[in-house]
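Left out: one protein chain. Kept in place: all the others.
Going in written order, the chains are labelled A, B and C, and every chain counts its residues from 1.
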Amino acid sequence: MNKILRTLIPFDIAKGLAITGKHFAKVFFTANRRKVPFHIVSEYPEVVAKVQPRFRGRLTLLKDEQGEIKCVCCLACEKICPTQVITIEKGKKEGRKMPFPVRYDFEMERCIFCEFCVESCGFDSIILNHQFELAAYNREDFSLGMVGAENMFEPSNVGKFSVADD
Amino acid sequence: MSEPVVPETPQVPEPEAPSGPYVYDYAASPQRQIVMPKTVPLPSLRTYQAEVKAAAEADEAKWVKMQADFETAKAKAEAEGKDAPKPPVRPVPRKDDNDMKTPWPQEAKDADLLRLQECLGAKVEEIFEQAGELTCQVAKESILEALQLCRQDAQLNYEMLADETATHYPAATGFAFSVVYHLTSISRRKRLRLRILVPEGFQPETACAVYPGANWMEREIYDMLGIRFANHPDMTRILCPEDWEGYPLRKDYPTVGLGQRDIAFREDRGGMLERIALQKAGQLGINLKQPKAD
Amino acid sequence: MFKNEEMEINLGPQHPSTHGVLRVKLRLDGETITHCRPMIGYLHRGVEKICENQTFFQGQVWTDRMDYCSAVANNLGWAEANEKLFGITVPRRAQYIRTMLNEFNRLASHLIWLATHALDIGAMTVFLYAFREREDILDMNEAFCGSRLTTTAFRIGGLREDLPPGFEKMVQKFLAKFPSCLEEYENLLNENRIWKKRTIGVAKLGAEDAIAMGVTGPVLRAAGVPYDIRKAFPYAAYAEMDFEVPTRTEADTYARYLVRMDEMRQSARIIQQCMDGMPEGPVMAKLPKILKAEVNEVYHATEAPKGEIGYYLVGEKGSSNPYRFHVRAPGFINLQSLPKMAEGGLIADIVAAIGTLDIVLGEIDR
Partner (left out) sequence: MGINQLSTLEHILITTKVEKVMNWSRATSVWPVTFGLACCAIEMMAAGASRFDFDRFGAGIFRATPRQADLMIVAGTVTYKMAPIIKTLYDQMPEPKWVIAMGSCATAGGPFDSYHTVQGVDKVIPVDVYIPGCPPRPESLIYGFMKLQDKIMTSSLADRYKDIFEEVG
């Protein structure tokens, strides 16, 4: 008899709904009282996504104050890269003592964003910026580099963590 | 006695490089080059002691030679009336200032290893400790006996086979693989490594009878390294497809496989063209049938 | 007219409840499973082979991608195995931070297990709740390592960087709310009739069978064997932590669920202790620039959320690449016991059996 009653009257559904409702009420009221947004859903396309300072995005070459590329072709990043996505061609430039990268190719399609290159760089000439909106229609678009790529050199518009800041 | 296996590089037509900058240069990929090892990195107390002895002897010989050179130089200088050269100083090994302390093989002092040697006698080839781990190398024919002893002996009582794997040593003479068994005693909180050295073609006895969990591990060893186990209930490939060619974890197998990049695809959006039929998996896992030319 | 015939069906490789690309070949007599054969290898990526051509330093990134739900635990095992191979002593602060992150990772892994397991059995709400808390942990991962999932958290000899500013605040905020969240899940599931019917007495695996098959982790502990590598062979800073190893004796799916829930409580305890007793000091040991191995072989096992993850490394003299790299994946060994659990049961219960093993195909196939 008890069993039939339990089957007939949906206690469990009521219980589950009660928990959900209690939870909703709790969150709703506390949020209202503290004047904080109570939803946890991020409104990504409308609101810019916040990433942590150490987030690893796309590789970017840096320039110094004079607008010179900082990279001096020590090839440390090329050697340490676990997936061999960096190719550097050494060269010379007039009026510059240090070697100058004639080509700095970065195949983003294979990159795993491990930041080993930045770690190995002794001249602070590369960073991984905060850019994560990298989708494209063609695989060719992921082949970035000094030859034929536009914003490979620009520092990211988002401030990037550096060890000195800590 | 197996010779070091010289890999036969199969003649595979290089896939034609499609145009476009994004194409990875597979032919030049470091993953494609086969580098055969020249040494046999098999840890062993005996070889270590022999190495240390040889190094000490070489050091001593060098020192004696330096002294003799000094004597002759001194005699020569005296004869010519010049100043005597500086007496040689025995070089001391450079001490690095870091937190590394290389673990070397040491004499076996653990009761378990001694117990194994006592029970198995001449079947134990070598026992030693390294980095706090116990290693016991037994004759390849008596591995099942050793495993049974470890499982059933009240003093040893290793209940679980934690891991079983193998390593390929193409540069070695007398054997080609080492198979290692990592045993765990849950009740006694101990670990033990059993090791056998097997030549090419030898079929070691399976551990499934003692530890049923060895089933998949031995299948994986067969799949990856090509060691067949005798009396195994199901000696088939486990990770690669059934008709895979070669054993990937052997040292003569390139990381980038042999002729595997020939998958072709033709866009078939509306289904109005002839369907690209899937065939039975071909030699290297996949064979997509090409559409007929119109 | 009606013949007694056994039917053979394939579960997977594309099936929502196989947690990836597992394929199970089943032979059925009516609804009862008479024969069960898991077939793996659909995600075999050759990690062991790739690692042999990479340096010890680079090898870490591959361990991230093996068990992607618990990348930090894999990193820890890799780093510790290498430290054993080279004989490196790690600074104490680094050990504490490693322990803390490892426990966070255990929470994340158990939460994702809870979410998917409940989803398979039919409880959708738990999925949404568990992912909510998991996002907080992933934020902490991102704050420390820079990535949400594939963390590359540690380095051989210590850590790359110290904790970021504001990390303690994040941890305390999380710890303050986490127990109530656990209660929420338990409210939803513990007394749920459907959940209980589908888990109690399902997919039993006794202690003797489990030990014989080499099963480790919560599945073994739910059978009554208090074997936890954190206690049995302490590593990192676990020797200084005060925690319990939760066990059950029922050895069924429900017991495993309870064991994992208790483990999450213990993890939160360990994190609190790590935060309280965090020592000061450097986070990286002094090491030469390039690590060159001597002839040595090590097997180092740590307690990953799924069970014992062991790294077997062989070093070659003067070489900076491992000569042989092998992973004892907990999922690989645990999955072997699936036929034992499923045979004789109903076909609907195999979903529960696969879910309760908490498999991740990335580490099974490697």
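Structure notes:
Keep in mind that, in the parts below, contacts are C-beta pairs under 8 Å (C-beta built on N, C-alpha and C of every residue); 3 or more make two chains touch, one makes a residue touch a chain.
Only a predicted model underlies this, so the values are computations on that prediction, with no experimental measurement involved.
Considering the intact complex, the chain excluded from display touches A, B, C. Check C:G20, C:G77 or C:P246 against the missing chain and you find that the one touching it is C:G20.
Within the whole complex, the absent chain has one touching residue among C:N82, C:T150, C:N321 or C:T356, and that is C:T150.
Across the interface with the omitted chain, chain B contributes residues 22, 24, 29, 31, 239-241, 248, 253-258, 260-261, 263-265, 267, 269-273, 275-276, 278, 281, 284-286, 288, 294. Listed here are the chain A residues that touch the chain not shown: 40-42, 44-45, 49, 51, 82-83, 107-113, 132-139, 142.
Chain C residues in contact with the hidden partner, per the touch definition given at the top, are 13-16, 20-21, 41-47, 49-50, 61-62, 65, 68-69, 112, 115-116, 127-129, 131-132, 134-135, 138, 148-150, 361-362.
FYI, only the chains that are shown with their structure count from here on.
Taking the mean of the C-alpha atoms as each chain's centre, chain B and chain C sit 27 Å apart. Per-chain Cα centroids separate chain A from chain B by 38 Å.
Centroid to centroid, with C-alpha atoms defining each point, chain A and chain C lie 25 Å apart. The part of chain A that touches chain C in the complex is made up of residues 12, 16, 19-20, 23, 40, 51-56, 80, 82, 112-116, 119, 128, 161, 163, 166. On the chain B side of its complex with chain C, the touching residues are 30-31, 37, 39, 41-43, 47-48, 96-104, 130-133, 135, 159-163, 165, 167-168, 180, 182, 184, 186, 189, 191, 193, 211-213, 215-217, 220, 224, 237-241, 248-249, 253, 255. On the side of chain C, the complex with chain A involves touching residues 54, 57-58, 61-62, 125, 132, 135, 139, 142-147, 150, 152, 160-162, 164-165, 184, 187-188, 192-194.
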